[in-house]
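Heads up, one of the protein chains got dropped from this complex, but the rest are sitting where they should.
Order of writing sets the chain letters: A and B. Residues in each chain are counted from 1.
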Amino acid sequence: MNKQIANGLRVGLTFGIVNIFLFLIKFPVIAGTIIKKIIPNFIVALFPINPDILDILIFIGLIGIWAGASGGRKLDEKSDNWLTSFVGGAAAGLVNALLIGALVFILGSLTDAHVKINAYLAAILPAVVKLFLLDQNTLNGSLTQFVFSFVAGALGGVLGFAFRGQWFASLKNKWNAAWASLTENPQIKKTFARPIARIALSALGIAFLLFIPQIAGKYWNYTIGTVGIYVLLGLGLNIVVGFAGLLDLGYVAFFAIGAYTVALLTAPNPHHLMWNFWTTLPIGVVLAAAAGILLGIPVLRMRGDYLAIVTLGFGEIIRILATSDLLTSFTGGPRGVTAIGQPTLFGKPFSSDTDFVYIIFIGIAIAIFITIQLRSSRIGRAWEAMREDETVAQAMGINTLSHKLMAFAIGAALAGLGGVLFASRNQFTGPEDHNLMVSINVLSVVIVGGMGSIPGVIAGAFALKGLPEILREVQDYRILIFGALLVAMMIWRPEGLWPTARRSMELHSADPEDPESGEAKTSEDKP
Amino acid sequence: MKETTLRAKSSKPLSAYRLIQALLGALFAAYLIWRFYNVFLDGTPSYGADSWLRFAISGVVLGSVYALIAIGYTLVYGILFMINFAHGDIMMLGAFSGYFVFEALEKIPSPVIDNPNQVFLNAHPVISVLLAFIVGATVAAVSGYFLEKIAYRPLRGAPRLVPLISAIGASIFLENAALLLFGSQRHDFANPVQITRGEGWNIPINGEVVILPYTGVLTIALSILILVALYVLVQRTQLGRAMRAVAENKSAAALMGINVNGIISRTFIISGALAGSAGVMWGIHLGLVYHMVGFIPGIKAFTAAVLGGIGNIPGAMLGGMFLGIIETMGPAYLGMSFQLKDVLAFSILVLILIFRPTGLLGEVLSEEKV
Partner (left out) sequence: MNKRLFALLSLLVVASMALAACGSAPAATEAPSAATEAPAAQAGGAPAACSDALGCAVFKPGDSITIGLGAPMTGDNAGFGIDADNAMKLAVKDAGDFQGWKFALISEDDGGTPEGGATVANKFVSNPSIVAVAGHLFSGATGAAVPIYEAAGIPMMSPSATNPALTQSGSKVFNRNAFTDATQGVYAAEFIYNTLKLTKIAVLHDGQAYGQGLAQVVNDEFVKLGGTVTTFQAINPGESDYSAVLADISAGKPQLVYFGGYVAEAVVLVNNFKQAGLAGVPFFSDDGVYGQDFLDRTGANGEGSYGTALIPPASAAKDKFDAAYLAAYGEPAGKLSPYSWNSYDAATVLIKAIESVAIKGDDGNLYVPRAALVAAVRATSGYEGVSGKVTCDATGECAASGPVFYVDHNGEWVLP
């Protein structure tokens, strides 16, 4: 029992501190709005109070229940019953409620004393404090908050016990069994294993992919296009980081070279060359690859983290040069280049957002083809050997430098292709499109998706570039959430959303207690 | 892995590369000499001695701040071999803490007969500054501890990219948390009146007066003090020995009875405290605090750490100074726009790594690990 109380108090403290942070950034107000969207309207209508206050209460209530449930969680098999759960939940609820109540009380008193809190804490406007106090005076408001959170915690403890009870476990088992019978069914497996079925399904899938842009509408085609360009970039960086194991933080430089190539050659300003888009596309790709080789020759001898900082520097150099007075007459300077040429097809413009989705799909298809071909080739195996142990690879007669250069060049070429498509689709490119965050985002796409995995890159690009567009309600908070998700992801699923089978095996067979095991893992050769 | 041996082996067949290296070096040296002639000897010099002194003061002070941050980077890198991308953001938290301390002290009245409106901040400047440093360093140290505990410790043993991404995530999180908490506007540090920014000793030179700012001298003094203290800590104390042992070989250190996780935690606490002090120093000398305040200095400081030889504490100091001076004097010496100072800094970094792959003073790392 004592252990349970101690656990409850500790959990309550954690939740309370997190809650204080969330209050101070005004999160409960927005979170409640979103939760309310999920709850059916007629239930919301049952509570005839100020909807903004309802939002806050819903949010605090749910967090309180969660706090209670973890406070009253099962600590050992024997002493898990209604009472311990209740006591643990109540303890967690108490601490949580105390902290929330105190915070609200302090904020309320300060506001009553006409202190301008928002000079220091930007979100805490008097109107927000009034919402936190649930439209009552300071004492009553904070007491209500306290009681509400406390009750929610105690309730959470009991609810937690109910849910981990027998009936919940059996429900879970049943669901698992049903799922297994569907996926493990030999008949179904056999049907899907038939080449005909595969081809048919693939054809169906391709047809569907071709069909989607027709119905998706302008905005979503634009978003699909952006996600697609990130897939392209991710596939390129995947070769550099995932296959060859070279950490490149300046990947955006090659993207910029592609973008600026098409921009400067096709736009009316600053050079009025007005070349055709299709002519400039290969030029952009080749120039980016050439830049990759040029940069690679001196820096690829450097060790991993030195490479990271040097490539990062290279990315910044390209961006600063593009914006600088020195090159303004050449690159358009900070204003960038507008009215960039767009593709045509048989003399007709082929440049709507829908058309671009197709072009980007083709680019992705090419990139996937190249990746798959390379991976199963001699070069791919050399990369893999290099990544695992460079000395051994060299001893086996692999020319590491030229293989690294090749990875760098191919990655750069794909980034260049992405840049060309990006600039042409937006009809604009400028230095701000090519800042450090692009490199970091692409790297995150690769890692979050799963290093070395093609479907992983697609899933990663969708998760990192597509989801934020869908979650625009929380726009002020989405970058914060993105940061937290990156950390959480690395802790609980470091192999990525859709890892290659081998990598996931590598990461999970490693004994987490032993600091050496992850690095010392020997690897079998891949068929 | 084991790349030092590799480099030694592969140096022979690459004589063409060596030749290009030498050629590049000669070209660069010739260019520097030509610029020297242009700037100092040819006709009317572009800058007087007063200007050079101003560049030097700016550079050394900026360099000390970089050095302060870089030492924290180097410390963590030396032990965990990971780039703590969020280090600059820990510094930001320290800077905010210092800002709040000064704001609070400015509100406490401390009247004397001559000046009935005097506030605590101006009445007791030494206590105020010390308090700001203590609070800033403590907050940053605690943040560093929790950062390691939450974002890095579960990843011990994972491939090296995993903690790096986690660090990037933590960095993004901290920046945006500060944005949402404190708003996007830049806050101004309210220094005690005795060390008002921009005030300092006047040095007459060349018919002009050059100001040596008080806050700048404080910055330089603090970074030297911290460098010495840290050097002693790492080289002479029990904790320092344990840290070096963990850096050398984690499992062997564990076998010797060293609590590896405890040592790593303590390393993060120390590096956090350093970042916090750097943040407060930043606020006192440069006066601005906002959510992105640590981002650029963080990247620069990592560059400085690599320049000096990563893992090497005096190297971080030297690298920071070097970078600061290049940024301020370099563009003037080479006659380029100050907009391009980062281009210059990164180019020098590349050049130095090509010629001296282990940085200016050489790295102090365990070869096995890297």
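Before moving on, here are some points about what is shown:
Assume a residue touches a chain if its C-beta (ideal position, glycine included) is under 8 Å from a C-beta of that chain, and two chains touch if they have at least 3 such contacts.
Remember, predicted model here, so these are calculated numbers, not experimental data.
With respect to the full assembly, the chain omitted from this view is in touch with A, B. Which of B:210, B:263 or B:280 touches the hidden chain is settled by the complete complex: it is B:210.
Within the complete assembly, A:430 is the residue of A:430, A:452 or A:494 that touches the hidden chain.
Here one chain is not drawn; of A:157, A:336 or A:363, the residue touching it is A:336.
Checked against the full complex, the candidates A:11, A:281, A:420 or A:459 give a single residue touching the omitted chain, namely A:459.
Counting over the whole complex, subunit A has residues 37, 116, 118, 125-126, 195, 198, 201-202, 205-206, 208-209, 212, 215-220, 222-224, 226-227, 320, 323-325, 328, 333-336, 338, 353, 368, 372, 376, 426-430, 432-433, 454-455, 458-459, 462, 466, 469-470, 472, 475-476, 479, 498 touching the chain that is not drawn. Think of the hidden chain as still there; on subunit B it touches residues 46-48, 50-51, 54-55, 57-59, 62, 176, 179, 184-186, 188, 197-198, 200, 208-211, 213, 282, 286-288, 292-293, 296, 327-329, 331-332, 337-339, 341-342.
Here, only the chains that are shown with their structure count from here on.
Computed from the mean C-alpha positions, the centre of subunit A lies at a distance of 30 Å from the centre of subunit B.
Those residues of subunit B lying in contact with subunit A across their complex are 1-3, 5-7, 9-10, 77, 81, 83, 100, 103, 150-151, 154-166, 168-177, 180-185, 250-251, 260, 299, 302-303, 306, 310, 336-337, 339-340, 342-343, 345-347, 349-350, 353-354, 357, 370.
Against subunit B, in their complex, subunit A makes its touches with residues 21, 24-26, 118, 120-123, 241, 247, 298-299, 301-306, 308-310, 312-314, 316-317, 320-321, 323-326, 389-391, 394, 401, 440, 443-444, 447-448, 451, 476-477, 479-480, 482-487, 489-491, 494, 507, 510-512, 514-519.
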